[in-house]
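Excluded from the complex is one protein chain; the other protein chains are retained at their positions.
Let's look at subunit A:
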Amino acid sequence: MLAGSGGDMQWCFSQVKGAIDDDVAEADIISTVEFNHTGELLATGDKGGRVVIFQQEIENKNYPQLRSEYNVYSTFQSHEPEFDYLKSLEIEEKINKIRWLPQKNAAQFLLSTNDKTIKLWKISERDRRADGYNLKEEDGRYKDPNSITSLRVPVLIPMDLMVEASPRRVFANAHTYHINSVSVNSDHETYLSADDLRINLWNLEITDRSFNIVDIKPANMEELTEVITASEFHPNQCNTFVFSSSKGTIRLCDMRASALCDKHSKLFEEPENPSNRSFFSEIISSISDVKFSHNGQYMMTRDYLSVKIWDLKMENRPVETYQVHEYLRSKLCSLYENDCIFDKFECCWNGNDSVVMTGSYNNFFRMFDREHRRDVTLEASRENSKPLQVLKPRKVCTGGKRKKDEISVDSLDFNKKILHTAWHPLDNIIAVATTNNLYIFQDKLTG
């Protein structure tokens, strides 16, 4: 059903979720966005530890061409703030990552994690209830046994749909450092969790044991030079995973090689361009996200200024590099001062791996069409939020005369950042998270 991205793909506004007012409550800041494997469900996690799941509606009678209407399906508190008494440290309840499990039965399962603990949640529907108990009244009070004179079989009667979320597993106490990634294996039995220095392998059924598969902690912490920033399992090779580092390298590991995968099978690294060297070279080369393509042949990495596509068969350089916001290179010092240089942008592939997307500042997000060598900058804003309103491409003026409709670099709002984006696996529907709002866009079907 995925329309080809030929010609000029246009995007329309579909919906926006979240509070309208400018005063953003910290707990409402969206920290992760993820479609499930069919795209029917869209999950968001926030800084307050809550998970909100939206479900795609089959048909909208008012706007039949709006195939991307998502409505709230379930909301639950996944994580609460905790306190580590031994270290006198507060553990934030912010949801760092949500990953869906492939559906096996009527219920849906997802993994959600904060800095220290991963939880497996079961989301199930209940649309029937039992009626006609012998021992209980309608309201649940127990009947006087002496008043019961006959016996009947309770029947199941329809009720309003209720969606329940229950924590089925809690995977705790396995990470000393802050968890940055969770990835479900293609075997559907195991998953990995990665923190700054270690990666652990879990079985989804077993919570009291995990296997450490990567450990880059040096014997002497003063010799620390790099940390793990992201990790992911290969989409169809259950023995393969990658992890990226703060030094801009990606290591591909094969779990068949040894129990501890400290020695990589492949090391992906691009030599630094010496003319770009500055105080901040290390920070901007740190990889904030790594994602395999759906076909498993490529992976994409995001660093502060660019998106790189790597062919898994070629380690010495990426096959494609896309500049997200190169105009920021001369502003790195200011971005360091206002902390923006530490922002961790994510990136994502579309369903057929022909287009990649990532966020930027001023509520801009960027799409790079690999096939047609085209890129576009779009904006998520309430000003462009009429139903099916087509988004106009945006342009940042990098110097010289500013044309009409262009925005100059100095006018960009660095508080409005899009860190999390997601693409429906089977359709041209995207979810883009601004600070506390979730925008859903769909492509304009031509003809």
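Following the convention adopted for this analysis, contacts are C-beta pairs under 8 Å (C-beta built on N, C-alpha and C of every residue); 3 or more make two chains touch, one makes a residue touch a chain; residues count from 1.
Note that contacts and distances are computed from a predicted model.
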The complex lacks one chain in this depiction; which UniProt name from "Kv channel-interacting protein 4", "Regulator of G protein signaling 11", "Immediate early response 2" or "Large ribosomal subunit protein mL48" does that chain carry? "Immediate early response 2"
Of A:333, A:390 or A:445, the residue touching the omitted chain is A:333
Among the options A:24, A:91, A:107 or A:407, which residue touches the chain absent from this view? A:91
Check the options A:137, A:208, A:222 or A:383 and report the residue that touches the missing chain. A:222
Among A:177, A:211 or A:327, which residue is in touch with the absent chain? A:177
Using the document's contact rule, name the residues of subunit A that touch the chain not shown here. 84, 87, 89-92, 94, 115, 176-178, 196-197, 220-227, 229, 246, 274, 277, 279-280, 282-283, 286, 333, 336-337, 339, 342
